[in-house]
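Questions regarding the structure given below will be posed in turn.
A protein chain is absent from this complex, but the other protein chains hold their places.
Up next, subunit A:
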Amino acid sequence: MAASLSHASYSATFTSSASKTTVSLPSRFSPSFNVSTFSPFTVKPLNSTFNPHAQRAITTIMHATSAPSSIPSDTSTKTFHGLCYVVGDNIDTDQIIPAEYLTLVPSNPAEYEKLGSYALIGLPSSYATRFIEPNESKTKYTIVIGGANFGCGSSREHAPVALGAAGAKAVVAESYARIFFRNSVATGEVYPLESEVRICEECRTGDVVTIELGESRLINHTTGKEYKLKPIGDAGPVIEAGGIFAYARKTGMIPS
């Protein structure tokens, strides 16, 4: 996402939310949002960015023309380690975050935390072990392992936000519903990784797992098995940066 934002359009400077200076922006952004003339890196069309079936591992080196910030150019050293929580197929957004909690606004920090405390509370009682213990507000599971069509149903961004706010770092599913996948990347809340086989049938809640992002590999220490994951591709750096806006600023697409 956000591969080729033109420098020309963002002629004003943005404040970061930390510094509370008010910004004098032009009353309206330049309507001619010209994207065809500028792209910050040698671009092939980002065919794999939102394509969960992308097979090739794409490493793109960001050439930030003016921003001096150091940008991690790949995710080869990133790992996640911890307990996994296993769910089945078609886990829809109502199970991830039931509708009654949608009055909580994710961009409000206190309500963001509260959303996290309700993550996966909608799972039926057949899930005896809950994602978050009754009196807790964070999860002890770093990784959620799912089946097919994870995140189906509503477009509510509250779903990946709740998982991320609860403390999950990644979801490994057989496949995703498109809006959930897109929202995960845009918010940078969780890595939506894809397995090549039905890991959900071979792992159990509480297993200790490690995910090596660069190697696209999941290791289940409890069973001793290893699994190949599909490479996260161009979506990786976006999530790493903290979502599309953060990524755009980090790579110099939006001056900051």
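Heads up, the rule we're going with is that a contact is a pair of C-beta atoms (placed from the backbone, for glycine too) under 8 Å apart; a residue touches a chain by one contact, two chains touch by 3 or more; residues count from 1.
The rule is simple: contacts and distances are computed from a predicted model.
Colleague: Given the choices "Isopropyl malate isomerase large subunit 1", "Phenylalanine--tRNA ligase beta subunit", "Tetratricopeptide repeat protein 8 isoform X1" or "TP53-regulated inhibitor of apoptosis 1", state the protein name listed in UniProt for the chain not shown.
Modeller: Protein name of the absent chain (UniProt record): "Isopropyl malate isomerase large subunit 1".
Colleague: Considering the whole complex, which of A:A119, A:C152 or A:M253 touches the chain not shown?
Modeller: Checking the options A:A119, A:C152 or A:M253, the one contacting the hidden chain is A:C152.
Colleague: Would you write out the residues of subunit A that touch the absent chain, in ascending order?
Modeller: For subunit A, the residues touching the absent chain are 1-4, 9, 12, 14-15, 17, 22-25, 27-29, 31, 33, 35, 45-47, 49-51, 90, 92, 94-95, 98-100, 102-108, 122-125, 148-149, 152-158, 175, 177-179, 182-183, 186-187, 243-245.
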